[in-house]
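Please read the structure below before turning to the comments.
Note that one protein chain is taken out, while the other chains of the complex remain in position.
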Amino acid sequence: MAEELLVVEDLKKHFPITRGIIFQKQIAAVKAVDGVSFTVNRGETLGVVGESGCGKSTMARCVMRLLDPSGGKVIFDGRDITNISQAEMRPIRREMMMIFQDPYASLNPRKRVGFIIGEALEVNKMGSGREIKQRVQELLDIVGLNPEHYNRFPHEFSGGQRQRIGVARALAVNPKLIVCDEPVSALDVSVQAQILNLLKDLQDEFNLTYVFIAHDLNVVRHISNRVMVMYLGSVAEVAGRDQLYSAPKHPYTGALLSAVPVPDPELGRQRKRIVLEGDVPSPINPPSACRFHPRCPRFHEGVCDVVDPPVREFGEDHAATCHYPLEAWPLTDAQMRGAGEPVAS
Amino acid sequence: MALLEVRDLTTHFRTDDGIVKAVDGVSFSIEKGKTLGIVGESGCGKSVTCLTIMGLNPKKMTISSGEALFKGEDLLHASSSRLREIRGNDVAMIFQDPMTSLNPVHKIGDQLGEAILLHRDVTKRQARARSAELLKAVGIPHAERRLDDYPHQFSGGMRQRVMIAMALVNDPDLLIADEPTTALDVTTQAQILNLLDRLQEEFGSAIIMITHDLGVVAEIADEVVVMYAAKVIERAPVGDLFRKPRHPYTWGLLGSLPRLDTDTERLVQIPGSPPSLLNPPAGCRFNPRCAYAFDRCRAEQPVLEPVPGEAEHLQACFLDEETKERENRRLQAGSLAEEAS
Partner (left out) sequence: MFRYLIRRLLWAGVLFIAVTVVTYVIFFIIPADPARLAAGQRATPDEIVRARHFLGLDKPVPVQYALFLKRLVIDHSLGHSFTNRQDVNKVVLTAAPVTASLVFGGVILWMMLALPIGVLSALRPRSLLDRGGMMFVLIGISAPVFWVGLILQYAIGFRLGWTPNSGYCDLLNTQGGCGGPADWAYHLILPWMTFALLFAAIYARMIRANTMDTMNEDYVRTARAKGAPESQVLRSHVLRNALLPVVTMLGMDIGIALGGAIFTETVFNLPGLGKLAVQSISTFDLPMIEGVVVFTTLCIIVFNLIVDLLYAWIDPRIRLA
């Protein structure tokens, strides 16, 4: 079996904006995902981190073919699934499942929990009625719920328990890949810990591969092997977890890391924070060349806004898309701004 | 004298299902110019506490008791007109969701102006000038022009800045911020926290910061109050709370945080979920989920008492000192999760 379970090449997803009296003409597009490439190896967790509008959720949905990509390639388990029809996609769907963010909205309130978890098994005809029921009860147990609650409705469970139901649902068909789209963002901190521990245990037990999307850098660090940082539809940096957090190369990653509040009063206050100016720009009219240049403390006029930044490699499995990657870390705000020449590859 | 002293504050809501004891005997105080963090998870009563102090709960269904002494005056027993004088003037509040906290059909300048004209006898032009001044102070470019824009023309981070400007426009002594950065991106959150810090220095207001994020509290609070199920279970200066927490719930909170600077395989998880406030558990409210609970915890409610040797540090737990010190050491070393939870 090949090492790489998922390969994404130059993925693009543009949502057209049309105007016109009778015939709608496309005048612009929301470039939600604009050239994203990455790979995920079997058994590992790729963390995808970025702020609102960076395209991480859209990217996840394109990978799962819940949305059709506008360009690029998605290769799952050696097979190119970018443009295949929905009918051809159906058998592949049981190999990739998704866990959603909102535990209140992602479960059908009118269906019993047993049905919710077992639906995929039924659709894929993976067993008789009795076998499916057995499997569902097994799953309820695996995720730490009471198998007797098979016939209850979602509203009878708390937020954390509902998220466990979501996990059970994703696990039911023994998928190869589980895409977790902000699975703990809507949960309280103590419940968050329960779900994160559960996901880790399940990965060990069932040799699962995760793509874990979140905006919380702390959470991503805890669960990922490798991390990808996205900004406004493209990839800023990809690296192994320890590498990214101890030696980030992209100024945006540096700003993100420095913005995360640390639950340690001394460390937190000692740290010289790098504060970015302005807001995340709109994906309809992204900045020219490097997307990050209007807010970047290292912005060099004439370079960053004119020439597309190259993808630079830093040792095995660490790449950043920048003209002036960070020389060291941590850096103060002043040091960030004081870069001289573009670093040679 | 403390700027605000809250004693035994209690707020019950009359609902169709019964009486919800949203806040049950909460006490704390805050000094001029300082920052107090109120931390807890959803439903613990931290927001309701501050809404009660401001008198913003729906009158018909609310029963409150206790005292909230602001500069010596009890806000809980003040008349509505006196409260209205104080709100937006001496005590200001900002809320969590900047998208919905501003009226979409009024211009920003008008909304800021309203805040001024309610409390100051000035002309519209003077109010406008003051509004522009505040917008500049919170870092909104082209402040003059932006006064004529509507809320939907601002981004989330900018809207929150406008809210802050609106709260500070009358130079309040106390600013209550209810989860002001929860709905914002992390880089925007950093901007807003930075801004609050700077403004506190400039204007000298005390800040009560309500949040569920212990990281935020560590960054800006001087003193921290931890709430659980409508009660205060621990209260301490910020350094003491993080280095020497003395309550199992606080250990759970601290231990369940994934950290950038440490490497734990497993996070501490607190089993179960917070109790219903209609019918809270007997004895210590945390006892059903507490790994250390014993008989006394199920029968009696612990009272906030100072930790021996630390007058400023209060906690409400019956566990003995030795166990607490030992468990805290394990927490700090990152091995608390090995406890069977």
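Note that the chains take the letters A and B in the order they are written out, and that residue 1 is the start of every chain.
We take it that contacts are C-beta pairs under 8 Å (C-beta built on N, C-alpha and C of every residue); 3 or more make two chains touch, one makes a residue touch a chain.
All figures in this text were calculated on a predicted structure; none of them were measured in a lab.
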{"item": "Chain not shown: contacting residue from B:Ser42, B:Ser65 or B:Gln153", "value": "B:Gln153"}
{"item": "Touching residue (missing chain; options B:Val26, B:Ala68 or B:Ala92)", "value": "B:Ala92"}
{"item": "From B:Leu3, B:Leu75 or B:Ala115, residue that would touch the chain that is not displayed", "value": "B:Ala115"}
{"item": "Hidden-chain contact residue, picked from the options B:Thr15, B:Ser42 or B:Asn103", "value": "B:Asn103"}
{"item": "Sites on subunit B contacted by the missing partner chain, in the whole complex", "value": "54, 56, 83-89, 92-93, 95, 97, 100-106, 114-115, 118-119, 150, 152-153, 163, 166"}
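The definition used in the following text is that only the chains that are shown with their structure count from here on.
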{"item": "Inter-chain centre distance, subunit A versus subunit B - centres from mean C-alpha coordinates, in Å", "value": "31"}
{"item": "Residues on subunit A engaged by subunit B in the complex (per definition of touch)", "value": "51-52, 158-161, 188-194, 196-197, 200, 215-219, 221-223, 245, 255-269, 273, 275-276, 279-280"}
{"item": "List of subunit B residues in touch with subunit A within their complex", "value": "41-42, 155-158, 185-191, 193-194, 212-219, 238-239, 242, 252-261, 264-271, 273-274"}
